[in-house]
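Of the protein chains in this complex, all but one are displayed in their positions.
Think of it as A, B and C in the order they're written, each chain with its own count starting at 1.
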Amino acid sequence: MTAEHLYRTVRLIRRFEERAMDFVRSGEIVGGIHPYVGQEAIAAGVCAALRPDDVITSTHRGHGHVLAKGVDPARMLAELMGRENGLNRGRGGSMHAADFGLGILGANAIVGAAGSIATGAAWAYQRQGKDVVAVSFFGDGAMNEGMLLEAFNLAVLWRVPVVFVCENNGYATTMPVRSAVAGSITGRARAFGMPAFTVDGQDPEKVLAATTAAVSRARSGRGPTFLECTTYRFDAHHTFEHRARLNYRSTEELSTGRSRDPVEIQGERLAADVRAAVDAEIEALLDAAAGVALGGAHPDPAAALEFLYASPEVNR
Amino acid sequence: MTAEHLYRTVRLIRRFEERAMDFVRSGEIVGGIHPYVGQEAIAAGVCAALRPDDVITSTHRGHGHVLAKGVDPARMLAELMGRENGLNRGRGGSMHAADFGLGILGANAIVGAAGSIATGAAWAYQRQGKDVVAVSFFGDGAMNEGMLLEAFNLAVLWRVPVVFVCENNGYATTMPVRSAVAGSITGRARAFGMPAFTVDGQDPEKVLAATTAAVSRARSGRGPTFLECTTYRFDAHHTFEHRARLNYRSTEELSTGRSRDPVEIQGERLAADVRAAVDAEIEALLDAAAGVALGGAHPDPAAALEFLYASPEVNR
Amino acid sequence: MPKLSYLKALNRALGDELAADESVFVLGEDVRVAASNLTAGLFDRFGPERVLDTPLSEQAFTNFATGAALAGLRPVIEFQIPSLLFLVFEQIANQAHKFSLMTGGQCQVPVTYVVPGSGSRTGWAGQHSDHPYSLFAHVGVKTVVPSSPADAYGLLLSAIRDNDPVVLFAPAGALGIRDDVDYASLQPVPLGVGRIVREGADVTVVALGHLVQDALAAADELAGQGISVEVFDPRTVYPLDVDGLAASVARTRRLVVIDDSNRTSGFGAEVLAVAAERFDLDAPPRRVTRPDGAVLPFAPALDRAVQPGRDHLLAAIHGVLEGKR
Partner (left out) sequence: MPKLSYLKALNRALGDELAADESVFVLGEDVRVAASNLTAGLFDRFGPERVLDTPLSEQAFTNFATGAALAGLRPVIEFQIPSLLFLVFEQIANQAHKFSLMTGGQCQVPVTYVVPGSGSRTGWAGQHSDHPYSLFAHVGVKTVVPSSPADAYGLLLSAIRDNDPVVLFAPAGALGIRDDVDYASLQPVPLGVGRIVREGADVTVVALGHLVQDALAAADELAGQGISVEVFDPRTVYPLDVDGLAASVARTRRLVVIDDSNRTSGFGAEVLAVAAERFDLDAPPRRVTRPDGAVLPFAPALDRAVQPGRDHLLAAIHGVLEGKR
């Protein structure tokens, strides 16, 4: 059942992203996306270890995280298309997907920003007597943002129930991690007094196991854990790369990187007929989602500034 | 000779600070100072390892650094009094003392800011073919500023000839280092791939020895080193504490902390008569400095914005 | 009636809100021992979970507060020096401020940022003497600069209760102001509503924070010369009480603004822009501000020379009174 669940999630994310890229090409999605293709096992494994009331923060490359946390693909797709029935009512788009009802405190377009937000939220839930755990996703590039390192310090000092999940896909846009991170990623985390582990980020079950341990540690009041999930980005940094080819990854590297495909790794654990049934189910789900999204109303430009303030004092 | 030199420096700083505090009390120095009393061995030992063309960046608690780097005490005191004959022509005051002719790229009032400035300067000198080393001083509190941690990363990645000197005096204002720094200070530095050492910051000779090694490593192109100098601040965080007593250090702690006095530690290494001669010489020097400073002209308020821009395009 | 100082009023407001609302907590540097006195006595009353001493990690603790707010709390952050707001500009303007709209109204970020001792504190020099309230107004973060103890109390209360991020600047030059105050009369002061501090007929002087004192002193001095000055304190920089200002100017038909931010695109610029758009004036309005790009020099006389002061204000008022269209 877990195997199937994990497969369903990685497959859903993969096909969601592929369809989303088609919609980018056809112009239905404006502004492009940062595809999560290749990294699906991380979102799937991490979120499978969470309770519904646990919370996450996500990144610019966030579709996988929110889908794995249970977001309705139709509402996510509608958001990417800027529709009123989107997650954020079309106000957020790809980089800001949020669903507070599902504990998704938002994707963040600023690299390294969300770690301290997740830390604050987790601390606040704890102070309110809730045994909620927060997970913050970020990339290898974020490890060089001082604000994220500051967050590690606060989380450890105050024993905050947060799990830091670093998706090391080898690059920050075009910058190789080896030219960008002095020392090692886990060593950097460990220096703040956190346990830190490197996990095979292509295998959803390994990610699930590592996260389960980290979450239980957090939930029992023993503080934060850091997981470096090694992975590979199969596609572009952002779909703009489909037009402007940037020269930073060799063909050999790409094919080696793509050879460990999380969808295949998890798919092989299912019987062929079960797998086929899941695949078919997902296609149907995504067909329906596309229909719902494409049918969503465009928000009214007159309401462009709705939600700008939560308190009404400001009259413009 | 080294012993005497080091003693002269620690004694000069001590007496400079004591006299400066008198001038704060008498109102000649406005705005107060962050006294360096107790930490003199660090400035003395570090700067004794430097060449005149090596550069430093300093902090809010910076008088010791600049005096040890060779600043004329009269010009420093004049700066504290806001006079035209001050180091910065009265424009900078206690927290911004700079003397570019002596390689003092400025004290900085923003905790953690100067590490990356020193790194950039050192890199730039190297690129210009100069074998200059930069030293950046900062406190234990700065270790929690993300921007400083980012600087460590750049320095190691680019093998910059910079030495990071952390003066761990146990507190950031009233915040004890153990409540503020998760993990250890050297561990945090080491995680960036730098050698990092803890040095007895009360003993000028030990500081000198450690710095000499770090500087030679930097000068020979092997990159940055991190030195944690353990020390104790004998006096207030800032002279405002002389009026508003803050309750964060016990009497016992204070007396233990003050028991290892760098002036005594180094003074005991000199013959009594040599020591007395140095002391007398310093009093004479500081008497003269006070005279020069007090005699300095006050800058003309009409020139308040002189030096605001280096290029003349801006006419206000 | 007892005397209440401005700083004590802020302290009292904070204590009252901490007592009234479990979700309020304070964080910042040295708040435990109350180095600035803003939080005096609060650690003992409310303990370490409500009064949280932070390491020197302004960016992380500002976002930490945003996260705590998203999870239902009402954080109040103390910043020791105004330029720390530069350091967390991204965290306030690009994170806290934007969450509500970007999520389509799913959440709110009720964080209050307080700077006790903004503007020039003589002798603190270039990097510690800024007064960046116009920057926050420009990006649309609610921004408050109280001028009196009662307003300090009431505006801080409203800031904490507001569901959006609010920055409150407490100018160093105002912290020591003491007024006779009936404690029972202390109450919330709504954001966005100005106050006529002194009525007058000939010219409206707009002033904020500590500069209200200068405006009143100038008004006193000019009264002796038969000139009647109205002093209007908007109290909130953003949202600005344009209607209140308009009503005053409709009576006086002359306008001067004194503003402790830089000239270009500062608060003073906004007041003059509104005047240009909307007001019928008998003479061109003037602004008295810090100069463009001002960096406050250390030497006290230079520091003062860069700040807008009473003499500049008097000159501007005379200029406006003599000015013709």
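Assume contacts are C-beta pairs under 8 Å (C-beta built on N, C-alpha and C of every residue); 3 or more make two chains touch, one makes a residue touch a chain.
Keep in mind it's a predicted model, so treat the numbers as computed, not measured.
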Inset, instruction - Sort through C:29, C:53, C:78 or C:130 and give me the one touching the missing partner chain. - result: C:130
Legend entry - Residue among C:201, C:273 or C:315 that touches the chain left out of view: C:273
Legend entry - Contacting the left-out chain in the complete assembly, out of B:89, B:233 or B:275: B:89
Inset, instruction - Using the definition of touch stated at the top, determine which of C:12, C:74 or C:138 touches the missing chain. - result: C:138
Inset, instruction - For the chain that's not shown, point to the residue among B:40, B:54 or B:150 touching it. - result: B:150
Inset, instruction - Extract the touching residues of chain C with respect to the undisplayed chain. - result: 83, 86-87, 89-90, 93-94, 97-98, 101-102, 125-127, 130, 132, 134-135, 137-141, 238-240, 261-262, 264-273, 275-278, 284-287, 292-295, 297-298, 325
Inset, instruction - Please give every residue of chain B in contact with the chain that is not shown. - result: 55, 86-92, 96, 98-100, 105-106, 108, 110, 113-125, 127-128, 146-147, 150-151, 153-154, 157, 305-311, 313-316
Inset, instruction - Identify the residues of chain A touching the omitted chain, counting contacts across the whole complex. - result: 29-32, 79, 82-83, 88, 90-96, 108-112, 141-142, 144-146, 172-175, 179-181, 244, 246-248, 298-299, 301-305, 308-309, 314, 316
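Here is the rule we go by: only the chains that are shown with their structure count from here on.
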Legend entry - Chain closest to the assembly centre - both centres taken as Cα means: C
Legend entry - Centroid-based (C-alpha) most distant chain relative to chain C: A
Inset, instruction - Averaged over CA atoms, how far is the centre of chain A from the centre of chain B? Could you give it in whole Å? - result: 45
Inset, instruction - Measure off the straight-line distance from the CA centroid of chain A to the CA centroid of chain C, and report it in whole Å. - result: 40
Legend entry - Chain centre separation in whole Å, for chain C relative to chain B (CA means): 35
Inset, instruction - Find every residue in chain A that makes contact with two or more other chains and list them. - result: 146-147, 150, 153, 157
Legend entry - chain C, residues touching no fewer than two other chains: 54-55, 57, 59-60
